[in-house]
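One protein chain omitted, others in place.
Naming follows writing order (A, B, C and D), and every chain is counted from residue 1.
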Amino acid sequence: MIRVVRLLILAVACLALTAALAASIWAIAGNPSPVNLPQLLSENLDRSGVEHPVTAVLLNFRSYDTLLEIGVLVIAGIAGISMAKTASLEDPELRTSDALLYALQRWFIPLMLVLAGYLLWAGADRPGGAFQAGAVLAATGVLMRLGGVPMEFLRPGLLLRLGLALGFMVFLLVAVASAIGGDAFLAYPPGMAKILIVVIESVLTLSIAMVLLALFVSAPVNDAEDPEEGSPS
Amino acid sequence: MTAFDVVLVLLAVCLPLLYPAMAVAAGYEKAMRYALPLLPLPALMLALGTAPGWQLELPWLLNGGLWGMDELRRLFLLLTAILWTLAGVFAVGYLKAHHLQRFCVFWGLTLAGNLGLTVAVDIASFYSFFALMTFAGYGLVVHEGTAEANRAGRVYLAMAVVGEMAILAGLLLASAAADSQMLPDLPAAIAEAPQRDLMIGLLIAGFGVKAGLPLLHFWLPLAHPVAPTPASAVLSGAMIKAGLLGWLVTLPFGETSLPMWGALMVVAGAVASLGAAALGVCQQRPKTVLAYSSISQMGLMVLMMGAALANSDVAQPLIAGMALFALHHGLAKGSLFLSTAVAIPLAPGGRWLMWVLIALPGLSLAGLPFTSGAASKLVMKELLEPDNLEFAMAAYLPMLISAGGIATMLLVWRFLWVQRANASYGGNSAMIWLGWGMATVSSLGVFWLLPQPGGLPPTPGLDAMVNQSWGLLWPALAATLLASVVLAARSIKQR
Amino acid sequence: MTLWLMAGLLFTPLAWAVLTLLTDFSRGRLVSWVGILVQALVSLGLWLAVNRDGGFYYGLGGWDAPLGIELRVDGLAVTFVLLTAVVAGACGLHAGVYIDPDKPWHRYFWPLFWFLWSGLNAVWLGGDLFNLYVGLELISLSAVGLVALGGQAGALRASLRYLLAALLGSLAYLLGVALMYGQFGTLSIAGVATWLSDHPVPAGSGMALALMIAGLALKTALFPLHRWLPPAHGIAKSPVSALLSALVVKASFYIAARLWLELGQPLGSLAAAQLIGLLGSAAVVWGSWLACRQQRLKQVVAYSSVAQIGYLFLLFPLTFSVSETVSLQAQQGMTLQVISHALAKAAMFLAAGNLILSVGSNRIDALGGVSRFLPFSLFSFGLAGVSLMSLPPTGGFAAKWLLLQASLGSGQWWWVLVLLAGGLLSAAYVFRIYRASFLESSGTDQFFHPSRSLEVIPMILAILALGMGLVSDQVLSVMALPFAGEGAP
Amino acid sequence: MTLNAWLPVFALMTSLVASLVIFALPERGYRLRTAVNLGAAVFKLALVAVMVWGVFQGVEYGVSFTMVPGVDFVLKADALSMMFAGLSAVLWFLTTIYAVGYLEDSPNRSRFFGFFSLCVASTMGIALAGNLFTFFLFYEMLTLATYPLVVHRGTERALKAGRTYVIYTLTGGAVLLLAIAWLQGLAGDLHFQEGGHFGGADPAMHGSLTLIFVLLIAGLGVKAAIFPLHGWLPQAMVAPAPVSALLHAVAVVKAGAFGIVRVVYDIYGIEASSALGLLEPLAWLAAFTMLYGSVRALFQMDLKRRLAFSTVSQVSYIILGICLFGPVGATGGLVHLLHQGIMKITLFFCAGNYAETLGIHRIDEMDGAGRRMPGTSLAFTLGAFGMIGAPPLAGFITKWTMGTGALAADMDWVIAVLVLSSVLNAAYFLPILHRLWFREQSGKWPHERYWGRLETSAWLFWPPVLTAVMTVLVGVLASFPFSPLSWAELVVLRAYSS
Partner (left out) sequence: MTSSLLYALAGTLLCGIGLFGMLWLSHLLRKLLAFNIMGSGVFLVLVGLPQNQGGPDPVPQALVLTGIVVAIAATALAVVLIRRYYHLSGLTTLDEEPAFREGGPE
């Protein structure tokens, strides 16, 4: 009974919130926007080093967001692997014996790798980019893992951590390089924007894939007890 | 004042005040005992050796101290010093070793208070010494430590505290009205203050506790008997007079006539003198009888005080009269109290002599001719002539005096009667003999040598005593007759 | 020079995050200590620079708002940056000794720690609505990672709860950002504020502010959205708890406060302001009450955070439609409260950690007789408690004083009652712990003295919290006109 | 700034630094700790003496800086501050000596003496505070510093008392804070100033001012133990005797009373307080407290509890004195600030001596103790008589001056209260004295210890004796220059002439 009442209250509240939200969206949609950002953007696009505006925003105009976003991703990865006691890689149960999957693996993996490369390259002038490419790459890794391909680098070792951090590291170095020269943090040296963006995109693709993959494999299997502070150990 | 006088004044007060310090270190019991009679000696020298009228300023003391001595104070100082000396001598012989030091400490403190209040002219030190005497006196009262003594002490203390507070309030009011910290400024200010009656009431009641005013006297018959005998003597002889002195220096005598207060005091005095006698004759113990006698005698003084309050023009001689009476009564009562602890010699001759000597101060109280009592009684009678006075009670005064005389005599007989029953027999130590003897001598003889208060009618000479002997004697005879009748009746009844 | 300082400020934590990721705990500790030193120096330098030259806008990547992301480097921001350097630095130093280096998963502490720090800096300096969102997520996820570190069931439960709350809060905030962008076409707070200052308020934008503040309130654990906080703060390792309570919750509050101060007057309403104040008051009372009823030391401290955060939200009613003076007082009070609570709470958690280490239990009862050994940590705990009770001369007191003045000055006397009652209630739980430590009867004589370096750090923080009240005028003068920026684009 | 300006700071820092040093010393460093303690106490005594002389000559000592926007931290030494500072410096010295002896061989001494010094530092701060804000700062610091002392024994009872203490005082502090903040909002930062600030206050402000006054008194009244805010005081008796002595005579209750003095004289101004009609009700309250405390004291059989209720009663004398409009009454109130301190500390020292030497805690165990411990008992007697107001001791001077002041202020009823209170004081003190001196010892002492030649440890013996001597001297030599009475007159003269 109480549950029903609570359900009703919650539902009504959510509905009301939705309605209010919709109402304000309706109201906002009717108001003219005081700043025309797209126009400003297109005016500055040629200075950004890439043709595609979204990529330009992501990796030049608002590259700080992206830098931190990669940071978030790395954090998630770190937090994930901090919990993984990956003795499970050799767990035979994980290894599939499904023939279909096996076939898929053989056919798809190369294809997906190519696709990832293409997405990365396309990012410069049409939808695509590091994240999309990284996601496909990670999916490839998942497929391989499900197929039982041993990926030694996924053990929480230096290699894995290096892989996690690589994209971020390169991005950061580029960001600070210009600052050392007296420019703003994250500013690209004139004329080098394009090439730097490509480099960053490439390593980011790797790292993004690494993070996602690492998170996928760091699901816990065994338990290790760590006495909490204060409780008698 | 010479430097010597200043030293003497300070010594008179500070010697007994500092004497208790000897108790801090152990081993001085004996010295303390023998020092007892020496303590009041500087004060005695001060009273006898310096002319009244000196003043000593002590500006750093309390609210600004001023000590001095006038005629009245000299008389009281004299009485106090003599009595304490005699009692001190007696005490040397009387005291047991038990809690000796404690007794000596309180003795010294009480003495210091008693002497100090006599010479104090500023309010604060007067009140300080008064309080010192009161509270230290408790130590003397409860010294024996018996249940009875403790009970007496409790009553004493409770009433003393109430009295102190009444005095404090009265002095505060008076001091504020006078805007002065000096006692001599008070009477005039009180006389004119709007809260005159309140102040007078408070002061009369406050000092009345010490002086044994009716209804404020309860502690007195309890405390005096239980104290060690020398202490009883000073309690009844000297300390009780401190209350009187308090009245004399604070109340507006001579400033304005207060017939209402005068009448009230006369009634109080009458009740005290007669009522105390009525109660006193029923007592079984000599010291209790003596205590009631003290109340009764104080009642007579209160009669005079009432007259003085009511008649400002005759206040001065009346004050002198009271002082004289106080001196007489103090010495006589001191002697009587001491005699209660003197063992009667076994030899028949000595025994008779002894009884006579014990009886004489008593008879002096009753106004037997040729005693100090007769002198003061005659003065009193003369001062209280109804012709001199103008207030409602004036006409009754002679009658009251006579009744008081009868009452006094009755009490003396009663005292002798119960003393005979209670007296111990045997030898006494030399100091006891000496103390008692000197007391009796002072009462009977030395009195005449002492300086008399000024402003009195001429002291009656021998001829006056002879002329008025009937007047002096008949109350005593009447009382004796009454006592004989009662005795006879009792013996018949017993048979 | 200033530009280098800015670059250093942004770069150092991120770089050290990467560096420490590549080492194990012990080596990471050394590396981190160097980093802490660098970061502290940079923060101090920046603070001095702003102190001398005044605040400025810093366009990242060379792009100004609204196209790019601008950082707002003003007195308040750099003060908080410096505060972060002090508190996080202290926690880092403490953690280096406190945390067991032999557990392999503890190596991940350092990268998370540094990411957290960078997120905090991003939030203090951020002037872009969306960038703040990313900064918040950086903080939330690293905080969750730190809480969950080691991955025991209890910690996981707490961190999951924390994570879900944080995510929900972030989404609410993001939704508000979406509306804001839809309305104003820009993400720069200063831009929006400037536009609003000479235009009428467009319909519907109040919802945006409400959503953002609601989301941030959830992340700040404002009553009644506080339930996630005590478990998370209570169960984490003490240095982590210290970081979380001292700084992390402040980040979301800081954004809310800045939004309110810039946009609250046009977009907010009296009712909303009062409601938030009311919730803050409820937090003060309820949080303190619950703190009084906890049996575990760190839970007490955690619930105390809920209560102390409540004070901060009094900023909302006290800056809405009031005179300039009152508003300034309220802002100064809020700032001081943030600073002193950060210092005091960090000191408290670190000291609590030491005490737990000393007596081998986290129950309050176990503290019986501890004061006999006169451990530094108890003293630090006590001093920090004084600040929490807002007794003079601590910073907490100065903050409360200013808030009191603001309440009285604005005629909103009802907050006075909250402030006073809050002080008393906090005394109740602080004294409960003192009391336990003075109890002699239990007679436990087993007492482990933690190393001096562990004890000194909370002491320093506590003394800073204590001294904050004495120098509060100087501190506040650095951020004179806290939120006034010139040359807003 | 010249050295003069820093003297108050030095006076404050002396005990503060001493406290920190003591905390840092190891528990076993008995000699060093004692040396630090006594050294600091002597040094402070000297500093205060210099300042007293300076203030007497009319020198201004002071230092101030802005602490929170709008409020200054002000330390300054005026005649009134020196009164309290002098008291605390002198009594700190004695109490330190006493405490060293009292806590011999007991645990946690380092903690104790650290907080002890901290407590004195706070008291010094209260004395030297130059405005309400600074006053409040040290007022709260005092609360915190005394808590560890109250619960020092760590027993359940002590902790319970500590809790009561904290609840009372912190609540009082909160109320005080409210009042100060309100006043600040109304009139700005108010420095203590002879003659006050509200001489010609706007009638529109009267309502607020009255309310603030009530709040101020309520806040300060907790520490001053005005009825009905006195509940903590008797409970706090479980603390060790030096602490009780300090709480009752110097630090805590005095801080409250001193605060009320400051509020009435230096914030509101006596004229304004009187004009607002604030003094009369306060006087009634104080009078009631005086009687109430005494009546309660009558029924206590625990010695220290009886003394505690006596304090409740005695502190209200100070407040009553302040409420008597006019210089004389004020002098009476102020002088009691010192007198009560000296007398009450004597009594507590003695109570501590009985407890420590003979194991006596209850009054009915005291029979005959005067013979075993004459020095202590004598000191106790003098203190008790002083409390009763028996002349020529300190208490009498107070009572006399206050009585005169009451009459000058046309508040004659005060006389009745004074008299009644004295009677009650006598009623609860005299029986104790009787037991001490005139009863025979009954049975063995509960827990007797021997120290050889003296009746008790020399550390314990001399402080009460000295304070008892002081009780006598400040009474007997009341008109001497620099006596409490003369100093109080100086303070009042300056307050009324401005």
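FYI, contacts are C-beta pairs under 8 Å (C-beta built on N, C-alpha and C of every residue); 3 or more make two chains touch, one makes a residue touch a chain.
Not measured: the values here are computed from a predicted model.
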**Study point:** Interface partners of the hidden chain - shown chains only, full complex considered
**Key:** A, C
Point to revise | Candidates C:141, C:352, C:383 or C:464 - the one touching the absent chain | key: C:141
Review point. Which is it among C:43, C:121, C:299 or C:390 that touches the chain not included here?
Key: C:299
Practice item. Could you tell me which of C:36, C:146, C:179 or C:430 touches the chain that is not displayed? Key: C:179
Check your understanding: Residue-wise, where is chain A in contact with the chain that is not depicted?
Key -> 7, 10-11, 14-15, 17-18, 21-22, 25-26, 28-29, 32-33, 36-38, 41, 53-54, 56-58, 62, 65-66, 69-70, 72-73, 75-77, 79-80, 83-84, 129, 131, 208, 211-212, 215-216, 218-221, 223, 228, 230-231
Exercise for review: Would you write out the residues of chain C that touch the absent chain, in ascending order?
Suggested key: 130, 133-134, 137, 141, 144-145, 148, 151-154, 156-161, 163-164, 167-168, 171, 174-175, 177-179, 181-182, 185, 187, 230-231, 234-235, 294-296, 299, 362
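Just so we're on the same page, only the chains that are shown with their structure count from here on.
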Practice item. Averaging each chain's C-alpha atoms to get its centre, pick out the one most distant from chain C. Key: B
Review point. Can you name the chain whose C-alpha mean lies closest to the mean of all the C-alpha atoms?
Key: D
Exercise for review: Express in whole angstrom the distance between the two chain centres, defined as the mean CA positions of chain A and chain C.
Suggested key: 28
Study note, to complete from the structure: Separation of the C-alpha centres, chain A versus chain D, in whole Å, is 70
Study note, to complete from the structure: Residues of chain B that touch at least two other chains are none
Practice item. List, in ascending order, every residue of chain A touching at least 2 other chains. Key: none
Review point. What is the shape of the graph in which nodes denote protein chains and edges denote touching chain pairs (line, ring, star, complete, other)?
Key: line
Point to revise | Touch relationships between chains, expressed as pairs | key: A-C, B-D, C-D
Check your understanding: Which positions of chain D touch chain B when the two form their complex?
Key -> 374-375, 385, 388-392, 396-397, 399-400, 403-404, 407-408, 412, 415-416, 418-420, 422-423, 426-427, 430, 434, 437-440, 475-480
Exercise for review: Please name which positions on chain B make contact with chain D in the complex.
Suggested key: 23-24, 59-65, 102, 124-125, 127-128, 131-132, 135, 139, 142-143, 145, 150, 153, 157, 161-162, 164-166, 168-169, 172-173, 175-176, 195
Point to revise | Sites on chain C touched by chain D in the complex | key: 329, 332, 369, 371-372, 374, 379, 386, 389, 391-393, 397-398, 400-402, 404-405, 408-409, 416, 420-421, 423-424, 427, 431, 434-435, 438-441, 469-473, 476
